[in-house]
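Below is one structure. I have some questions about it.
Only one protein chain is missing from this complex, and each of the others stays in its spot.
A, B and C label the chains in the order they appear, each numbered from 1.
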């Protein structure tokens, strides 16, 4: 069997570990052959590929990024599924392993359902907002990096009577903020699932002050919604070409608090450090096990399915589940965490 | 309610996080009061304690060790359960939260079942060999430390044409070895569940050599059994008081291979670094959530039960489950991993 | 002798290690007594202090921040040197150990020269821009944190054909950018000492592209000057109260490049993570040795002097040297580094 692999969407620690596991397991257990499709679905559409042997994957397990490159190309927007199916045939692919997030897996599902392409999926999102799996690889690496940063910032906040707002990733779900905030002992955690406002955050800091706590460490998801903070893509400045919409919510929150309170408030926007570099051990193992399951699915003909973590087992579920529903932080969990605030 | 907390057995990253979570949740949600029993069950028997308020637990979340001290005292060996029950009454304890491994939880279960003590458990073992829970806190910290060490040792092994044996913890189960070995891309993994011999390991190294791989990185559980390696507590040397039985299996394996092969073989015995120090984010969060569940169990009167992780949920199970069965590495999982060897 | 200690100015990993070393060495070698002045010079002016014994300093060696708090209070602006001298007399201080940067040590020097206060200094700046010492503690911690972030960001930049601008600290001197950029293998390094422009940075990225390098990792000091990038404190936005002047140069540079090039450009502003948290081993040792030297200076009556690193020796120099001259990156060193760019 000739298997094509591709990685789509944003960066995520563990992509290379999946690639290695698919190739090593495929070759050694099943005698598969592999090609890497370059730059996500674009590699399929443009028929750009490289051979992939176990030797090519030596040493990549611990490396961040993806040796196959990535893109946001979506075959259903950029050429149509028919063209993807033609490419797969022309390239002699008997199976495709698509490693990616909602968008990549959504395309995978449609290519399977509508064009009968033999696709297997591996879910990827550092945000951990896929309902079909307990955890996605990359998530615990992002959380560890954020937690390490919070550890560092706490001593600074305490020693200098400061409020520090740490913005972490999470556009639609607050998993990274909640988890890293719990791990770091944050004084408050702001997530998209729980609406708040500049007033309420300011009142919280003031109330702490009255209790003698002159510092506060607040973790905020990039996707948190603050009442009254509707940012339009306003007229841009000539030099910097910066508009308010470009400014991270952590910066806006921090500036707003500074203007309102007699407190030294600073923002730290962790940004892309959360999604690059070597994965933590948990993610290396999860990514490896997902890759093994994907190779098994290829061998078993389990197309239209993807690897998923359930408890301590890696199982498989239909691709439809990957895109069915966004997994958000449930209110009870947030309330449990909120007991530690203040 | 007046709640006594104790930590028993060996060190494990996350103990302080559990203590903090029980106290903060107990006080803020339920109005509980807490005392720390010092040195495990010994603290109960000897009625040695300290008060525990949320303020006492400030800043301990990220700290290794346990602020309550620990011991291997077992009330059923050292004084009898009756004496423990008397102490609990004399100290006015309405509940006891026992954080520990098989031995500590076994005693907890008997105190509950035989003496009607209101005990709640939190399982603790870096070895991850408890059947009742997907993961125990401390495990992923141990794995991360071992995986970091393997990352470092690989470049040395490769550059110097060397075989390196890394011994990690795991007396009865190979979880740390298997998981850290997978995360680090070990060339072979030796675990208690899969018997091997010096001959076989030597042949493996030789066979790699013939394929041009002049280095090998082998991860071994401390509990691995090598045929023919029966170590008696032989006559001790006068100065060092060292007997062969004191020598780690990694050292014995390495010395045996050195004598047998024309290869530079080195042993690294990671030892106690694996169980001390700050927990990784996963373990901080798991420990915190187990502490929250324990406080809830106290409030609900859920005695004779303990917190457990199932998937991404922290639930509770009877204490009997904790000690029912050792969770060992299943053959299929080892075989999946073995595909990466060689 | 009764010795007052204070820490002034911004946070810097190693402050607590200095405090511990002064106290332990002072007590054990010389029988000194110590008090901590709270919140920098403000603690002296307001006579707010706490006792400091070796026991009080147990466990602080590795902790970030400062147990004495800090402030930017300058006695010559906020009360006058005479008031400081009065306080010192009233508090019975026979010596003051002032740990701080240019501002704190400048005040220390004037208090010594003009008011005859028995002051000893310990230089502190993560920017490493003091001419009197080879390195200041805190610097290598900041560099390590920045270098770790660059390691993570490189794989992301490479996998996603991206330009990433990493802004690090360094208002007046480019030491952190240059050193972390060298350690991380940056593609370009922008520092205050070497003027550049948006055009030149854009041309650099384009030129790499033409050579097939579709990614670039650029490290920039917060103090870098870009021609044409004069930011006024423009009219502030109603909600966010954010003006362009609040926006980090890394963000402005990134937005400018994005507008100009057909490249995905991202900014990461590391900010305060660089100056908080546990010090690297180098800084723990340097801080400890500086504290030892400060205690020795107190015992020897070496007032008006401060500890300094020269080669592998910690010596002492007049306080005047601390503030004499800013140590900037010499052109030759930048040129050596620039060979690695591109």
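One rule holds for everything that comes next: a contact is a pair of C-beta atoms (placed from the backbone, for glycine too) under 8 Å apart; a residue touches a chain by one contact, two chains touch by 3 or more.
What you see is a predicted model, and the numbers here were worked out from it, not measured in a lab.
S.K.: If you put the missing chain back into the full complex, which of the shown chains would it touch?
M.R.: Across the whole assembly, the hidden chain touches B, C.
S.K.: Going by the contact rule already stated, which one of B:31, B:51, B:212 or B:228 would touch the omitted chain in the full complex?
M.R.: With B:31, B:51, B:212 or B:228 as choices, the missing chain is touched by B:228.
S.K.: Taking the entire complex into account, which one of C:32, C:162 or C:284 touches the absent chain?
M.R.: Here the residue in touch with the unshown chain is C:284.
S.K.: Quick one: say which of B:4, B:185 or B:256 touches the chain that got left out.
M.R.: Residue touching the absent chain, from the options given: B:256.
S.K.: Of the residues listed, B:1, B:247 or B:299, which one is in contact with the missing chain?
M.R.: Missing-chain contact among the listed residues: B:247.
S.K.: Hey, which chain B residues sit against the chain that's not shown?
M.R.: Touching the missing chain: residues 10-11, 15, 63-67, 69-70, 145, 149, 151-161, 164, 228-231, 237, 239-242, 244, 246-247, 251-252, 255-256, 258-259, 266-269, 271-273, 275-278.
S.K.: May I ask you to list the residues on chain C that touch the chain which is not drawn?
M.R.: 21, 24-25, 28-29, 59, 61-62, 134-135, 140, 143-144, 146-147, 151, 179-180, 182-185, 280-282, 284-285, 288-289, 292, 310-312, 336, 339-340
Heads up, the rule we're going with is that only the chains that are shown with their structure count from here on.
S.K.: Counting only Cα atoms for the centres, state how far chain B is from chain C in Å.
M.R.: 41
S.K.: Round to the nearest whole Å and give the separation of the Cα centres of chain A and chain B.
M.R.: 30
S.K.: Two-or-more-chain contact residues of chain B, please, as numbers and ranges.
M.R.: none
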